[in-house]
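Below is one structure, written out as structure tokens, with a few remarks after it.
Here the complex is missing a single protein chain, while all its other protein chains stay put.
And now, chain A:
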């Protein structure tokens, strides 16, 4: 067992009497080498779970165990790829990628060799001297992935890493991430609100319900790799996941617009059918 969450609760207090129950009794087990996606509407606590595993935040109750040890603070065995990449704008690509390596008391030469290896893996070997603002969104995410991979973490945590990218770039990066996963055999926890993305990439998709966040259903994706979104297994699964999600979406919408709102009978829904799986 690589990652293990036991009875995890998380409450954020907003002022004196007001508090927000974000996670409710989360039990989550992730095996070594597994690619797991956490899927859910915004505000369901996906990112909170990731932060708990990363050690950037602490559970209100319950335990987060990685590699048999309780998570107390961030560690290089669990590296995060953030949605905006989180590259340091004052460092060039090489310095960004070697940042964590040099902290591991690695010599500069060794670190740079390792960084080159990582950058070649994401096809950015020629951009070592560029600064982040000179790169496109997709390239920045590649650098961020390289920066995490060179750390050789046990668990790679990805927080909607491709959400801000255009569709073409995203498809390419999906392909590459699958290749990287197959080559390195890393345990990957991937957060997304995009059903198709979750199904294309992962072995297992955990669907979350919202407020308080709970793991509602777990779907195992048994489709051949490399995955093709038109694969009948994936299409079928997508429908089932969508069906489950609609209930959650209605819950969220009712919370925002009042009880009169009916998503299922709403006229917009039929038109949305064609884009099912994206931008929920």
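Here is the rule we use: a residue touches a chain if its C-beta (ideal position, glycine included) is under 8 Å from a C-beta of that chain, and two chains touch if they have at least 3 such contacts; residues count from 1.
Please note the rule applied: contacts and distances are computed from a predicted model.
S.K.: Can you pick, from "NitT/TauT family transport system permease protein", "Acyl carrier protein", "Outer membrane protein beta-barrel domain-containing protein" or "FecR protein domain-containing protein", the UniProt protein name of the chain not displayed?
M.R.: In UniProt, the chain that is not shown appears as "NitT/TauT family transport system permease protein".
S.K.: Of A:43, A:62, A:75 or A:229, which sits in contact with the chain we cannot see?
M.R.: A:75
S.K.: Among A:62, A:86, A:137 or A:229, which one touches the chain that has been omitted from the display?
M.R.: Of the candidates A:62, A:86, A:137 or A:229, A:86 is in touch with the missing chain.
S.K.: Write down which of A:63, A:110 or A:134 is the residue touching the left-out chain.
M.R.: From the options A:63, A:110 or A:134, the contact with the absent chain belongs to A:134.
S.K.: For chain A, which positions touch the chain that isn't shown here?
M.R.: 54-56, 73-76, 78-80, 82, 84, 86-90, 99-100, 103-104, 131-134, 147, 151, 157
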